[in-house]
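Here's a structure for you.
Only one protein chain is missing; all other protein chains are in place.
Presenting chain A:
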Amino acid sequence: MRAYDMTATEISQRVHRKEMSATECVREVADRITALEPLVGAFLHLDVQGALNQARAIDALSDDERQQMPLAGVPVAVKDNMTTMDMPTTAASKILEGFMAPYNATVVNRLKAAGAIIVGKTNMDEFAMGSSTEHSAYQLTHNPWDLSRVPGGSSGGSAAAVAARMVPIALGSDTGGSIRQPASYCGVTGLKPSYGRVSRYGLIAYASSLDQIGPLARSVDDVALLYDIIAGYDPLDATSIRAETARVSEGPVDWKGLRVGVPKEYLSADLGGVVAQRLQDVITQLEAQGASVLEVSLPHTAYAIATYYLIAPAEASSNLSRFDGVRYGYRASGADLLEMYENTRAQGFGPEVKRRILLGTHALSAGYYDAYYLKAQKVRTLIRQDFEQAFALVDVILTPTTPDVAFRFGEKSSDPLQMYLSDVYTVTANLAGIPAISTPAGLADGLPVGIQWLGPVMGEDRLLQVARGFEELWPSSTWPGLGGEA
């Protein structure tokens, strides 16, 4: 078995048992990345030499020290909106081209402390704004299952790298579905934790009250492994929660007696036939296992997209103001200060980012604030209450992750509204602050279909247990063949 076929769990076990050195692992993985990257385009920055150096350092440790590292020798890819001192961090924007942060994101420090080896920074939609990774200022990322299709977004690079077996695990960020939607399109598992579970320190903010970092992997166990590393209170993030992260339980899920809610509002006409059919198949299977599947109501679902596309751009318009050309990043020339600002931001930001800055600036403007931003916050509260009421009745909620499977390049990028509407099933978890995981549910015409599981706030433990149970029920048996191998 080649290292790139292994899960993170397998790699760390072998490295712990000295059946494989970290260096061997990284070398094999690096060879595969080098071979496949021209096809996939998952990485904005690769550091094979740096990764090999890190691997040698792991190998040079004592056995005891290595045993303490749950990710000893495990290659990991990090989305390019998390700061790394030894690699550039650009958020796929021209305005941060070549930017070297003088600090690591908290998650990066946690990965390093756990013995993980960061091989590179993955492509994304600029500042995480998008659902296809087509809004990267640098390159397209191709879906490993069908290179003519998008990998989803905004964490498209991380999802594609995991699906293409370039790395076993990767970090993404999720503001309205940016981990789960690409996980679904690429046939991998992706978790958006509860808001406040994972420190946002060093995550370049898109929408601060919605952003959350989470893991992507080819197995639920690997997702749980990575989640355990990154979750936890961080004094550098005032919104991170002071709560012990319950160790993800190993035990099998007991389907009998599990109450699974399916929100009736999610089964609308927008739902593509393939996905609707697969969801029905899943429900049938769960019921066959003894789960009770109940219809629940999330009555404010219809307002979720509108709410999200007011709150997220409003916060983004503020968060992205710091990119002004004064202290770091791209600076255009100008006759005076104002012109320098205007030219820098006109040339440094891409069209989707500008669109959202304009939307958000408008929503916060005097005379519009109450009608837009304030109203959206009120609806947000109602959406959160919808979930609280639903979770009084059921243990988990089952939904599609996306209305359809991965689309072709250019199919939606010309129509922003169409692109926004495809976030319909994912944005609610961010608005409500609850954990959500997308797991693969087989293929349809050769393309992965994902389903989403939602849990109550701080309910990651149970959610992961259910996802693991489902994975056993519905295993992903194949991975995309790339570069000639099966």
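As a convention for this text, a contact is a pair of C-beta atoms (placed from the backbone, for glycine too) under 8 Å apart; a residue touches a chain by one contact, two chains touch by 3 or more; residues count from 1.
The rule is short, and it goes like this: contacts and distances are computed from a predicted model.
For the chain of the complex excluded from view, the name given in UniProt is "Aspartyl/glutamyl-tRNA(Asn/Gln) amidotransferase subunit B" [choices: "Nucleoside phosphorylase", "Aspartyl/glutamyl-tRNA(Asn/Gln) amidotransferase subunit B", "Sigma-70 family RNA polymerase sigma factor" or "Biotin-dependent carboxyltransferase family protein"]. Although one chain is not drawn, the whole complex shows that of A:6, A:96, A:305 or A:467 it is A:96 that touches it. Screening A:24, A:86 or A:237 for touch with the missing chain picks out A:237. In the complete assembly, the contact with the undisplayed chain comes from A:321, out of A:34, A:321, A:347 or A:478.
Looking at A:124, A:203, A:217 or A:304, the residue that reaches the missing chain in the full complex is A:203. In the full complex, the hidden chain is touched by chain A at residues 81-83, 89, 91, 96, 99, 101-103, 105, 200-205, 207-209, 235-239, 314-315, 317-318, 321-324, 326-328, 337, 341, 361, 364-366, 369, 373.
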